[in-house]
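So that we are looking at the same thing, I have put the structure below in structure tokens.
Removed: one protein chain of the complex. Kept in place: all other protein chains.
In order of appearance the chains are A, B and C, and numbering begins at 1 in each one.
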Amino acid sequence: MMRLQDILSPFYVWKRAFEKPFSIAVLSAPRPGSPTYRGFHQNDIDKCIGCGTCAEICQNVSIDMVPVKEAQDGDSGLRPRIDYGRCCWCALCVDICPTGSLTMSNAYTWVEEGLDRDVRETYCYTPGADPQPWDDEALGYRKPEGYELLHLERVPMPHLAPGERLNSFVEMVKGYSHELAVQEADRCIQCGICTATCPAHMNIPAYIKAIREDKIAEGLKILYETNPLPGVCGRICTRRCEDVCALSHRGEAISIRWLKRYLTDCASAEDYKALLESEIKPLDRKIAIIGAGPGGLSAAYYLAGMGYAVEIFEQNAAAGGMLRYGIPEYRLPYTKLDQDVAQIAALGVKFNYNACIGRDLSFDDLYNRFDAVFVSVGMFEPYRIGIPGDDNAKVISGLQLLSDVTNGVPVDLGRRVVVVGGGNVAMDAARTAKRLGCEVTVLYRRREVDMPADVEEIEEAREESVNFIFQAIPLEIKTADDGSLSFDWGKAEMVQQKPGERPQPILIEGSRENIAADTIIAAIGQGVNYLWMDGEASAKIELKKFRVQADRWGRTADTKIFIGGDMFNPTADAITAIADGHRSARAIDKMLNPPREN
Amino acid sequence: MENLYPPIVDGKSVYDLDSQKYLKMWQGPQHPGVTGNMSLELDISGDQVVKCKAHVGYLHRGFEKLMERRRYINCFPIVCRICVPEPDTNEYLFAAAMEDLLGLDIPERAKWLRTLNLELSRLASFVMWLGGQSGAFGMGTVAQWCLAHRDYVLDLFEEWTGARIYHMYMTPGGVRGGLPEGWDAHAEKVLDGIYKLLDEIRHVMFNNAIFKQRAKGLGVITPDMFDRFGIVGPNVRGSGSTRDIRKDTPYLIYDQLDFEAVTEQGGDVYARAKVRWREVYQSIDLIRQILKNMPRKGPLHITLPNVLHLKVPAGETYVRAESTRGEYGYYMVSDGSEYPRKVTVRGPSYTHAMALLEHLAVGVNTADVAGLMVSLHTYPPEIER
Amino acid sequence: MQELLDNLKELYALNGITLRNPSLAWAEVTPERLVGLLTQLRDAHGFTHLVLMTCVDWLEDGRFQVTYLLHNYTTRQDLGLHVYVGRTASELPSIHTLWEQGRVYQQELHEMFGIYFPGSPGLGEPMILESWDGPPPMRRDFDTRVYSEETYSHRQRTHHEPEQHMKDRLYPED
Partner (left out) sequence: MSDIEQKDKPATQPEWVKDERTLTNSALPSEEQDWFCDARPRRVEKHWQVLENFMNWARAHSLWILAFGTGCGAIEMRPLVTARYDISRLGMQMRPTPRQASVFVIGGYVSLKTLKRIVRSYEQMQGPKFVVAVCSCAINGGMYWDSYNTIKRIDEYIPVDVYVTGCMPRPEAVLAGFNLLKKLIREGKAEGQNLYADKFDWYKANQKQVIKDWNMPDYNW
């Protein structure tokens, strides 16, 4: 049934003829994309660290990492190059970028003529490195505030409460449970930036992956490939890897050290045993190692693994060196150290204790009896404060205190203790004294930010109510009438002497203050004891500024003598010593070049 | 079964297709009268279609295969490509299936924003469909209006999500960001424009004698066909049914919105057009309700475990949502690894454009095949994925 | 739902019944009893809507899992039926007589997985793929990436892995 209205109704459209047209004037000037438009990429090339997470998450394989800068610690030198023949503008790369350097502009027009050329090359560029018209575009997609694909916050590590830990030397860090460890390992983006920074170049992404997948035995094996003291390093490593962690740029680094500790803690005896199962062909070569510190133990482990007959000569009654005698038990329980040492001993390494070269044995003898000698005697000679009165019997060194506690020697520090120094030994000494029931004050020449000790250690020392006095220069130690000590110090100001260098503390004229103490602990650094360089064999070795000269493989002027550890490397920490040991082991192997089958 | 193919009498087809009396005509894939890149193989007698066979596969990319080798987070940008005019349903369903398997609950505000996104996307799709339906019956004017107004909706999307077509806004775990400043006012303006447009469409299209003549009685879907052909969405609502997933099994915050399923009697092209036309009104109303009641503060996203190695617990699930074409569903199977074992997409066009269209096209005038096909609202990419 | 499944369990030897949520359940049925069960569910229990039919390839177990998902519009419940079938010479009864779209699903499964549904119209005709000469592409043992790289030309990647690159640059000899 057709109605007249149905015929007339469409003419309604005519009224539109008088309305403003929809058409926009796009023909002359295209509209800009909206302020959050996902257009072509921009990259802040200085902020970018080349971690490759963008390439990892790109499902279209449109991002290649290409070298743009020189590689350095914490920066691979690679930068993302994006192929716009693949990109789908999903912005997952922007969302996940750990540094936040990658963004998108709101530019969207890119046309190319196509005949007789491979446009795949023209539609590729490295944002930030190859100039593009939209490089300075302020608008465009940025990761929305609060929207995060990464987990920037670290899984907190359970600690003993400060009150609890003051009473004993029980290890204060409790360690991750399985859940926490997996949760922490899950944060890792597996970029591998940390591997280069680790002195031992441990394969950190691989063992974190093993934790995530709960493959403990495999993880332990990965650890032992580059580090024979993982249980120790999992506790006291200086963890420079965490400083460069890609996540540390906008959040907190992965707790790489605690994860390593988790691996060693939950590995079973079988897992450890399984590591020893590979058959070692014994070689007819003997190596002597002086010093059973981390460097010596590491060299021993790898040399023994290659088949050498290894003997270690250690001046103390137990292995570990500074790990045992310089680090208090609440940070590194001796049982853990013993476990790692036992694993090395299980390879057939022979330990000679209480054998000090230069005192009990002569270096020449070793030199003649063995095919090569690796020296890592460490730094056990504490420096003196160098002020009047520092020869007082109540002025002891931090190292002295720590090794006495280790050896179970009873120590009487009195009530008030002043610790001089700002390094880790100073912190250890202060906190050990605290555990012995003393009131402890730490005096340091510079500001808190300048302290070489770990931030966490300082923080924990504070929690244990250790007092700090900064910018304090020791002046004199006097003995008071009641037998206690009176320690004079002066206030210092920080002066920038040369641009670019760190400021020096300069004593403010006439400033002089006083603090009373029963014991003063000097922890201002240690030096090397050169007692072992007594005979003819070591004559070739050069010393410069009290340091033995060697190349990065620990090779000295004498082809049979290799050195490593604190006495050699400038950073003087356990992981570097372990790396030295490993490197020297390979250098010794190369030097001796023993005949091997196949 | 008896209506699917040419009528059979005494064991022989009434139309002897081998007799060469019938013309074989291809409509598509390169033809203005098909929706997207698919084709119909028509046998015609005079002006009448006696047999229709739908050919699909011109847009097959193997999504289900590609998803097997992409991490869950990496599937999220590709699923929206399954349906170009209304990609958000895919995003939502993929995220919902994943969240179901992971046992996650997303923040309240994200639910509202997702609903807003879905509803806006339905609006854009319906408006474009109205243009397509009128265009298929030769009314280019309405098509011009509708496409322009859809573009205003795309502007809203661009301002909000950063892209016009593929918004990639509903990430697993929530949404990417909130509404920008001043968006509501902009949206209200656009909605107002569409509201006015709808009235004009009523004048020009639904009251148009030509449209009425051609669309009424064309392609009738009867209730007995619903389940036999698996018909869903506006196609059943045009035949008097009230099936609407948003109402029947509410997801997101649809249960907090006030609306009724749109339904029309008749079951022909005209009734289906009317349903969709009224659904635009409904969508406008729902968007206004959402904007009015939506929480403006609160978290938008829960943080998933590291998406680079996110493992989804083993299991299988099916989630559904009401798209403009009806029931859209995702069937996801996880074997506990970092990659989905299987994601099957149930696109409503799958049944509409194949079995149903082949059935309805028989006996239809050749010139009306385009209009009939558009009226079923099919999008080829979701058929073959 | 549980009640319904309990009732059917005996009759159709249902296995592996899992209730994902109150309105979605999965159950396993043998190929022989499939059509009977589907017919009963459709006609007697209100599961009138065939939502989808799909196949999951469990390559490790050497079998296909064909899923039939049914929906009940009255009770708003979904019931998914799993049918396991071997990966070679796989054959399942056709359900095109129960639902028209079953034909389309079966055609697709035949093309994508190589499952045979005797009697299903148009089964042998190519539906989505044209001129395909490889194995059915949705099977898990078909590697689409390798196929794509062999068949089509790709851009050569110049990608460097950061970890390896830093090793080459910073400590090559370690």
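Observations, loosely collected:
We adopt the following convention: contacts are C-beta pairs under 8 Å (C-beta built on N, C-alpha and C of every residue); 3 or more make two chains touch, one makes a residue touch a chain.
Source: prediction; values computed, not measured.
The chain not shown here is in contact, across the full complex, with A, B, C.
Listed residues A:L4, A:A17 or A:V111: the one in touch with the omitted chain is A:V111. Within the whole complex, the absent chain has one touching residue among B:L147, B:V220 or B:L310, and that is B:L147. Summarising the interface, subunit A meets the missing chain with residues 21-24, 26-27, 30-31, 33, 59-61, 83-89, 108-116, 118-120, 123. Along subunit C, the points of touch with the absent chain fall at residues 128-134, 137, 142, 144-145, 147-149, 151-155.
Interface with the hidden chain, as seen from subunit B, comprises residues 29-32, 36-37, 57-62, 65-66, 69, 77-78, 81, 84-85, 128, 131, 143-145, 147-148, 150-151, 154, 163-166, 381.
Methods note: only the chains that are shown with their structure count from here on.
Taking A-C and A-B together, the pair of chains sharing more C-beta contacts is A-B. Centre-to-centre separation of subunit B and subunit C, using mean CA positions: 23 Å.
The set of subunit A residues that touch two or more partner chains is empty. Subunit C has no residue in contact with two or more other chains.
Chain contact summary for the complex, subunit B toward subunit A: residues 70-71, 73-78, 139, 141, 144-145, 148, 155, 158-159, 161-163, 166, 168, 176-178, 180, 200, 203-204, 207-210, 212-213, 299-301, 303-309.
By the touch criterion given at the top, residues 50-52, 55, 61, 64-67, 70-72, 76-78, 81, 83, 85-86, 120, 124, 191-193, 195-196, 201, 205, 583 of subunit A touch subunit C in their complex.
Of all residues in subunit C, only 155, 157-167, 169-171, 174 touch subunit A in the complex they form.
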